[in-house]
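Other chains of the complex are left out, but the ones given are in their true place.
Chains here go by letter, A, B and C, matching the order in which they are written, and residues are numbered from 1 within each.
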Amino acid sequence: MLATIWVINPIITKEFEEGTCREVDRYKTPELDIKVKTIEKGPASIECRYDESWAVPWVTTTIKNLEKDASAFVINCFGDPGVESAREITRVPVVGAGSSSMLLASLLGHRFTVVTVLKRLEPLFQEIAWRYGIITKLASVRAAEIPVLDLDKDKNRLIQRIVEESVLAIKNDSAHVIVLGCTGMAGLASEVSNQLQEFGYEVPVIDPLYAAIQIAFMLVKMEISHSPMTYPFPPEKLRIF
Amino acid sequence: MLATIWVINPIITKEFEEGTCREVDRYKTPELDIKVKTIEKGPASIECRYDESWAVPWVTTTIKNLEKDASAFVINCFGDPGVESAREITRVPVVGAGSSSMLLASLLGHRFTVVTVLKRLEPLFQEIAWRYGIITKLASVRAAEIPVLDLDKDKNRLIQRIVEESVLAIKNDSAHVIVLGCTGMAGLASEVSNQLQEFGYEVPVIDPLYAAIQIAFMLVKMEISHSPMTYPFPPEKLRIF
Amino acid sequence: MLATIWVINPIITKEFEEGTCREVDRYKTPELDIKVKTIEKGPASIECRYDESWAVPWVTTTIKNLEKDASAFVINCFGDPGVESAREITRVPVVGAGSSSMLLASLLGHRFTVVTVLKRLEPLFQEIAWRYGIITKLASVRAAEIPVLDLDKDKNRLIQRIVEESVLAIKNDSAHVIVLGCTGMAGLASEVSNQLQEFGYEVPVIDPLYAAIQIAFMLVKMEISHSPMTYPFPPEKLRIF
């Protein structure tokens, strides 16, 4: 076995973990093992800054605990909660689903649109895009307006809404690539792509969890990680939890 | 009394609270009461993303608890920890020391330099500058390279280092305004300004806590606050702490 | 009395002065006196660069004459006529209504729209936004298409047009904050805000004159002013008027 990647679910919802496990099973190979860990405390889902702020401490704690058995970590949320903090406490690669998939989208076409759950996440995703340098490639952030915890309730309706917003993105925002903007949409990329093709639009559709796992595996193989100059270890000091 | 502003210290260090109290006493007027509250749990100081992530949940909790007695909140740290999250849970104005003082600096001259404690904070401060739109006005981030908890150990040395870096900022980075980049430097602006003048450099020097308090008071008087469209209330959901 | 702020009306129309006086009376406090001065020569209103160029010399002259009795100056026009010039001839703070209110808007939300009198002013306002660093926060400039000198003719119609354009800004331009883009709209912020709320849009609405007075007062209290490095005194030379 070459690598063990831990996928960290930054929300406490167990049903979400089951879906993640099903999904990552498809990506396992003889070279790559993928394990899933759900944080023990935190929010049921992440749909705003406030949710995010309650997830991050537990993401970092979880990563610290698993560090010795991990080749790399993937944070399984498009908002990249805890990526910046976690990179400060480990030299093992930590990769976020949002940043990974948006960088990949930049490579593949002129501009990309993120189709996410709620429009209110737009400023947060723009901030991630800016942090990693690709804000000018982000054509728009569009939303299905379906809360995270309702994503699994009606898969057909979810796919329909993603396709509708993708078509608008292509027609109105000059998007040439679609990024699924929530890891709760994992596994839907090919179906969305197919339906778009039926409408006459041939565009790459990126699954953010899959992209993040592949980027993480790539870092393991290349034996590189995030820069210690950007993410030096935190100074020792009292921290009461 | 027109307004009660709560200054939230996002670190658990009690000595810091004393300094803050001394400082804000100078800014009180018959119209404006200022109270200081230190978070009960969290880090001893904030010098990286990891520290920040442990402070934010307690900042939001503290603000929620005080909401009924507050005209506005000031988060007393240049890194603006919790500003974005807290704005989602209250309609009372929440103002950060970093964003406030950098916006004020933008108004006063061509470009400004932030002189902070540690160079490692540069990407974080650039991110705040970008979030509030003023990244092109930020000439540079320079650092005294003195940890937060050592700031009070030798005030003369601290001032000297701030002045040295300010001179370099003016000469090499085309800075026309200096922003003190740590609220642990509160109260030093006029001394830094005086010493710079002795070196022949006449530039505004901005105290970030003072700037944030004044901006917060201004919002109270104008009866406006952060936008509910950028900061809608978080959806109700399970959050385990 | 802590401070005397002079509001400089950069147009010769006397009716406008009366409105300004009524407006600033509401902002006076025991700490803050506000006086209004109208330039003696210049244009009847400012609606283009040409108007602006005829106002600026008289703005600077007026400010120079009042300098000894002033704690700060506010230039009562969204186009900031004479702010840059006047800052070169006095060390007393000079604050423009456009720059002040746009910086404040940047602090309060994701992006803001300026709703002004005439669309033709768009490039000028974008230039001010760029000068102060916040061009990326400016979602759009929209216009009521009512000339300055007609603003007082039908207040209801004016408010209705501002509200209409604000709704379009929120829906089409992703504006989260509205800035009234003409000081002839002073005093309308709360009415506009109320009507927007009736339409279901809860956004801060910023009154530019009020914002500028508050920023100016803040500078007085903080004992800082614009940077002498950006605005050195003009060299002595012959200037014939």
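Everything below uses one rule, namely that a residue touches a chain if its C-beta (ideal position, glycine included) is under 8 Å from a C-beta of that chain, and two chains touch if they have at least 3 such contacts.
Values in this document were obtained by computation on a predicted structure and should not be read as measured data.
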item	value
Entire complex copy count, 3 subunits given	6
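Assume only the chains that are shown with their structure count from here on.
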item	value
Approximate Å spacing (C-alpha centroids) for the pair chain B, chain C	27
Intercentroid distance (Cα basis), chain C paired with chain A, Å	44
Where chain A and chain B are represented by their mean Cα positions, the distance between them in whole Å	31
Numbers and ranges of chain C residues touching at least 2 other chains	110
Chain B - residues contacting chain C, complex	29, 31, 95, 99-100, 103-104, 106-110, 132-137, 170, 176-177, 190, 201-207, 210-211, 214-215, 218, 221-231
Contact footprint of chain B on chain A as seen in their complex	12, 41-45, 47-54, 56-57, 60, 82, 84-85, 87-89, 120, 123, 127, 130-131, 147, 149, 230-232, 234-235, 237-241
